[in-house]
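Removed from the display is one protein chain of the complex; every other protein chain stays in position.
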């Protein structure tokens, strides 16, 4: 997961990108980077950490009227500055800076091809392929080059790019896995991962945003001195927009893929409540991800929603254990059970997902021991997560997905709950109705239409291992 | 405001103090300090910032079985490392380290007296008086010395102290302004500002806390090799326990002065709702301080509680504005209006206090402009704040307290709300019933019994300016 | 200017590289980087600053038995982490890390060629060409590939490289501009910019270095599991070894290009003294660069050498002016005139070079005002510097070289000296006799044999501007 922002035609372009990234911080906490240009050279500043860690003085090194920015999500493996975006290159066609949200599914094949032709990779990021494909294109026209690049990439990508000549480009793969929104604020054009960015920039610029809309699956928008031009050069039979954006990733106040995220979550809570009678006295949402579903559950069940778990706002990401043992009890510091509300009661906890079972186990334990609840039931507003994602969400490997190999009853026992209820796939589809046909729900179904198309198996590997050029 | 913790008889005393301070972070974010001893020398480590900023390696410099710790609240003026606690001294009676929550009302008089006798002050903190009074005592017995010190201090103090010989002392002024709790976890004795610390330490130590109780107003507890001894040497006609601990300061899961804090807040919301019919469609609590009151308001009014304002968890304290203009729009980054829930509706916002009006004005504005609410009403779960506090709460000067010089109607206009409702003093007293006689409500009444006793006027100054020794 | 080190076959390879770099710190203070491998993946750690700023804990991230390291010299323009070496790439032939001392004179031509074939550049460093040429080679054999790379590069290079398979490579252009030394310490093979590294590593490893010798101009050495193999695939009519290594750059205890550096400097001082009678009472060397020449001057002239200027060892590179005006008076803080030795005397100052005249002017002024010298004469142990260097020394542009446009008399007046004496080119050649035919003295002659060969003019530009592929 990542966030991308682009701003065209504003004297404070880099500052606006910075301001826009602040409101997308939930999409990536590992690194921040911004590139800007006057239409001559591209300057890039990036670093590890949150937007708030980025010294605003560095913005002074980013003059220009066009800028793009990126936030990277913290992944287990290589969290290095090298992987931070925007990626930049100088090539035959001039300078290019690239911000990418998504994951190039077929990167192995493409990387081998580029390396076979003399390409030099300096990161382990799939995004670097964009630079190489661009540099190798023989097309003399920017749009033609980019169509060539996008066609080769396949999916998943929501890309915001900038040339050294000051052209801004936004494009989205034809399946539309990741969101991407475009709009105007005054004469300034803005692209961003979510529309909440437009609200933030409107306040800052003192002007309403206008014409805010999704960049469509398969669409490419180029903004340059001649204005905004849009074509839709990439085609697919159906869209596969990520349902997990609604379940977890997007901000609740965003309108993603045409639906208010908070409302989808509330509906998931409602449908969960309808599945069977609630064996509890009170409903408690697990902050922050389960709050909207808990609200819907409470409404539907008629049972009171109580703030039985409160978030400790001061326990931050930089926390280090005094005993250096492990970070596992971080959750126990982040969440505070309110005994006054829990003691002696039967509690129904609502969360959006249950991935590895470790966190849920701790929460159930806290609610029982510190909160002194009589019973602890758990409701998950989505179906069991049974497959990893190959399209840009940083879910763990299949072996770590508890629901891929255990029944709900087994998981219930593992986390020490009195009962465990998952929502159904049908309810999930209904919640995003009438868009159900167009969503990717692979993590819940383990069905992977895109992998089929690309001739890859369910682990993203080639079905028949070919001899690669060694 | 501050937090204090003390641990006696545990090989990991400093680590437990550190762990305890983590759960008291809401009481002070300016500095952290810990002192520990083996019964020979006292080692002290302190620094500016949050508990999470304190490098756990520094705990290795704090060996010993007795330790005390402190968090300091960020005040406007001198935020220097010199003022960070524990304060330490070496004197005729040996070494002493002191952690203080409260404010010595009569410090000017005492400071002049000590200076007149040759005392050297090296901080601007009132807490330093404790060291001087202790050092000057002629009593050869620790308890006698401390009674002498406490009697001179007057109020307000909840003190946790440690001698170089490894004695741990906790004492509370006879009016009981600030909370202080004591209990056991196994053979280890713990004192802390709030009982939430005991829950945290129970989890860490894998043992239930036992015998957790308030240190009483006027009580002094000494823990040493002979065990725990308690006397109550300080006396007052009535107690003046700070009602603002319930309104705002204590954590909602704490039981402070015998009442669950979250429950008091909910009752305040309920009584606010009974004052007059609610002119709105939905109730929205302002995170985090107004959430419990909003819940109570919703229950009493029967109107739905909606998560119309969400907290942006990533906007932290270290945030610096890119434009260097001012920090005033920080609140606009911290709170996110959820348009889907607010648009076209009449919204009733609930908060615990309205101090300067600037923050409320911004929130009302956001809910209207970004949230697109039809109407914005504001309810404050407490009476108007009309007096500064002289007993340890960092409220602004009288001139900055908007309610000290404006009517609710005027304030309503200033913040741009459609209506503004305060709770009544009577309702506040009822919420903490049957304790009403014993609470300090000076900030709402501008009546100051303690200042009367001390012969000071309402600004904490001598009524008749005497010629001080110059 | 830069420093390179490589270590083969030692469990502590990265640590030894680190230790070796410490003794080459005089060659580069801008950035430090180390790469190491076990023969699988290459790990790279680099950062801005001195060796001493590099946290030794980062060495733990550099396991392996083969390692290379680099120090970069601070240049005026782009001092960014991106330019720090080793540069790394993954390509068709696997991983490669490269450390480079020198400057690819013909880089513009090569870069355009590589970009025309789809190459992507991610730094502004000429060294990146090595990666691209390597990746594009169609040769299946490492040695063949590298011969191809070196033949294309031309000059100037002293390269130390490492493959992901754990092969160590060292190669030097056929003109031999920059030094490169190889030797053994026990079973470990070491390559380094100067032989002083071998002394440092001998002490650390407790073993004498053996077989220490120059890698010859045009030689390529590959160290792998089959041992050390050497070929000399690059040829030139004559060598052009940099005389400035002796004058200034190499450490005085190094034996560079077969001669002891300190001894060359002393001989330069001696020959300067023979040019004409010294109009002074005492000889004073300007620390540190002029000390050896001053010693020789004193010996030859028979006049006493006095420590009339002492270096303030505590004024370091991180110094920032309190007035933020400029850094120009740094030299006045670094050098201390000893009045007791200078007062009333006629002083002859000896330095190795006079580049911009600004520093010399300040020193003359200090010796006169603070030292109260009667007369201040200046002797430069080399001829006037009249040309910039295109082969790896960071001399200023021609316009800033004072001697390129002024006579010695004019310069003497500018710096406020009573006389100014330069050494002659003939004396410089004699000092490095019998090697004179093989040295590059372009900075003193403005004759550029290599530029001639490459068809470039005296500014390193193409003589006849060709239409480049745009």
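A, B and C label the chains in the order they appear, each numbered from 1.
Operating definition for what follows: a residue touches a chain if its C-beta (ideal position, glycine included) is under 8 Å from a C-beta of that chain, and two chains touch if they have at least 3 such contacts.
None of the values given here were measured: they were computed from a predicted structure.
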> Touched by the hidden chain, which of the shown chains?
Replying inline: B, C
> For the full complex, which residue in C:81, C:275 or C:369 touches the chain that was left out?
Replying inline: C:369
>> Considering the complete complex, identify which of C:112, C:339 or C:429 is in touch with the unshown chain.
In response: C:339
>> One chain is left out of this view; which of C:115, C:182, C:196 or C:393 touches it in the full complex?
In response: C:196
> Which subunit C residues touch the hidden chain?
Replying inline: 15, 18-19, 22-23, 25-26, 29, 50-53, 55-56, 59, 196, 199-200, 202-203, 251-253, 255, 260, 262-263, 288, 291-292, 295, 299, 304-307, 310-316, 318-324, 329, 332-333, 336-341, 366, 369-370
>> Across the whole complex, list the residues on subunit B that are touched by the chain not included here.
In response: 81, 87-92, 115-122, 124, 131-132, 135-137, 469
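Here is the rule we go by: only the chains that are shown with their structure count from here on.
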> Computing the C-alpha centre of each chain, which chain sits at the greatest distance from subunit C?
Replying inline: B
> Where the CA atoms of subunit A average out and where those of subunit B average out, how many Å apart are those spots?
Replying inline: 39
> Between subunit A and subunit C, what is the gap in Å from one C-alpha centre to the other?
Replying inline: 48
>> Need the CA-centroid distance for the pair subunit B / subunit C, whole Å please.
In response: 62
